[in-house]
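Removed: one protein chain of the complex. Kept in place: all other protein chains.
Right, chain A next:
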Amino acid sequence: MFDKQVIELKKLWANKRQLLFQLLNLAMIVFSALMIWKALMCYTKSESPVVVVLSGSMEPAFQRGDILFLNNSVDQVGVGDVVVFKIKDRDIPIVHRILKVHEDSDGKVELLTKGDNNRVDDRGLYAPGQLWLEREDILGKCVGTLRYVGMVTIALNDYPVLKYVLVGMMGLFVLTSKEG
């Protein structure tokens, strides 16, 4: 089944003008995706506007594999908001709900979070000695959700080989598909 694709590739190699055109096509797709991502980053003021839920600590609200849309352009996060936060020296952000808010007259807030499905609050997850989260730790407030989409990301993370296979296949098809 790949024979045809290989023949197409050989033809393409012979025709340099066509090859250039197809490469530009491929670049266009990649850069469009990147532009959409960066535009979302600008609009939501969040360093990652879309996140995938990796744990079951917010069940039944969010399950593993759901994706969440974040907005960080809100000034204040309030009690009850589902937020994504990052702990210093830890790579993976956490999605949990705000349990306590203490704000002084200067507007400086201190927050405590808890997962809906966890028995205790998050102090054990924070950095050693850290009792409260601050506004800067919050990557964004969850504003929407879409189910199952994140399963793809989880699969790609669990089986890194899949990543290369998928990207390779897509590249091959974009290069060899003829428009019209």
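FYI, a contact is a pair of C-beta atoms (placed from the backbone, for glycine too) under 8 Å apart; a residue touches a chain by one contact, two chains touch by 3 or more; residues count from 1.
The working rule: contacts and distances are computed from a predicted model.
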(request) Quick one: find the hidden chain's UniProt protein name among "Signal peptidase complex subunit 3", "Cyclin-H1-1", "ESCRT-II complex subunit VPS25" or "Urease accessory protein UreF". (result) "Signal peptidase complex subunit 3"
(request) Sort through A:Leu12, A:Val53, A:Ile94 or A:Cys142 and give me the one touching the missing partner chain. (result) A:Cys142
(request) Just the residue numbers, please: which parts of chain A touch the chain that's not shown? (result) 1, 4-5, 60-62, 78-82, 97, 99-105, 110, 116, 121, 142-147, 173, 177-178
